[in-house]
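The complex appears here minus one protein chain, its other protein chains still in place.
Letters are used for the chains, namely A and B, taken in the order the chains are written, and counting of residues starts over at 1 for each.
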């Protein structure tokens, strides 16, 4: 469907300047853009690249001019660009129609417009909301329930009984609702602690490639609405993650930890079990939060064990100067005629 | 099958107090339990939750009373709970019967009662022990051998020639027996070092979702009996892991390292190549063990480079006080009239 700059301005609430009839077919970076692409420019620093672009239409902040282009003026051009993407782009379907090779149990219920790719397996009592797309090679275990408009890329496994609300997107290779990791050591072997709880995933959650999200052991693992999870992330049993939380790649969250809404977790972070990340807290990449610790709202933490960034910086700056500090101590000892060998 | 509290007491060797005829159908946490569920209570701290539970039957330690419930008295209630789970729960089968869509090579030999899910691929000369379950989308490469009662969840890949003893459980997405990572740099390109060894996995090993276990390069990668591996774990070529070892999520073990029996490895630990983790040693989360190092039996290590926890704590407590220490040195310099700038 053909959209114009004016259509787009109306859709995202931008102020239009210039030719509103200009067609806008796609989005691109300034260097790759064609005449009918949309670009965005956040300020003076990016202005030269935007000006040199062939793009006919640009999202710009107040006060910024780009001669010859149709301008869509907004307060947050990058946010508007993402919203424009949702308006302009039709994501390629993860599946089209119901492929005849798919194995769908008789008791499974598929809503209107559900599509299922080749070799997908849908077990008994699964329910899939209307418009959802199930990619090739997906496996939906018994009793799984998906809301409307979910999208599973090819090769996603969902263990039995897992629930996904509407609009959940799961990328290829992710394993959803797998057993948590818990054993009790007996005298001669380990006994598996029951992993019979559930996993519930809120609306509009997106889960990256090859991530693994475990079900509850006895209770429930919960991901709130609008949670965004990158690739290769591990979420253990009984974890609760609040709305809008963002978790970057290769982070692991251990059992029964709670991550409050709007928290931001960097890549390769390790969160021990029974931790609390309070709402809005930020954990820097590779941070390690020890078992049972709390990261307070308003904190940005860093390092292992994680501590507030300002504190870390002070400590670290002296770590880097330790050889110097040691020399200074030695000099003082020389002045006082004290031997520098350890006092114990 | 209907079980009573008395059946259960007999099975796990508990002392029965109260109504032995009470039916016990499942296990639950205190808050979720129904009348015919079993709960466990480890001591006074959990007593209020247990007392308030609707559960009719409870595992309790010596001396603890829960009025109105049938009590199964044991010395280790949590261990008994895990053992009760093995008695009470029939895990949902990973596959039922031999699905007609599965591609099974003529020379593959399947023991009695083996089940194979949809779209599984079983190559030539594979041998599968009786009662094993092969989930949908699994791939068993040529010559793979599985013992009895193995369970592969959907979408497990096993490279050619890998051997699994009886009772091995592998979760979805795991890749078992893949090529190790080894190249030799030539003048203009890298040449792959041969990765033609084997992988052997002992009895009752469990491997988590999306983990990767490499085959030996020339030799063998070995996982001993009762090893438990969490999600997203990496085990490199020629690694040997002793019995009962537990490895938490996202840990990586580099080539030719040896992990002794009963060792416990936390999450996100990195073990360099040619390391030795002696039997029973404990590596804390995110620890880094440098190439060739030994972690001794009895040690609990922490940090990178990993060192005994007590040592780390002392060092770290001074790290956190470095700004203070630096101020104290500066004050001493002031007293002695020494300049505080670096001495070199």
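In this text, contacts are C-beta pairs under 8 Å (C-beta built on N, C-alpha and C of every residue); 3 or more make two chains touch, one makes a residue touch a chain.
Just so you know, these numbers come straight off a predicted model, no measurement behind them.
Only one of B:111, B:252 or B:280 touches the chain withheld from this view, namely B:252. Considering the full assembly, B:214 is the residue among B:200, B:214, B:262 or B:278 that touches the omitted chain. Residues of chain A that touch the chain left out of the display are 26-29, 31-32, 76, 78-79, 81-83, 85-86, 89, 92, 99, 101, 117-119, 135-137, 153-155, 171-173, 204, 206, 208-210, 226, 228, 230-232, 244, 246, 248-250, 267-268, 285-286, 303, 316, 319-320, 322-323, 325-326, 329, 332-333, 336, 338, 340, 342-344. Panel shows chain B; residues 101, 103, 119, 121, 137, 139, 141-142, 155, 157, 159-160, 173, 175, 178-179, 181, 183-186, 189-194, 196, 210-212, 214, 218-219, 232, 234, 236, 250, 252, 254, 268, 270, 272, 288, 290, 304-305, 307, 314-315, 318-319, 321-322, 324-325, 327-329, 331-332, 335-336 of it touch the chain omitted from the view.
By our rule, only the chains that are shown with their structure count from here on.
Centre-to-centre spacing of chain A and chain B amounts to 26 Å, using the average Cα coordinate of each chain.
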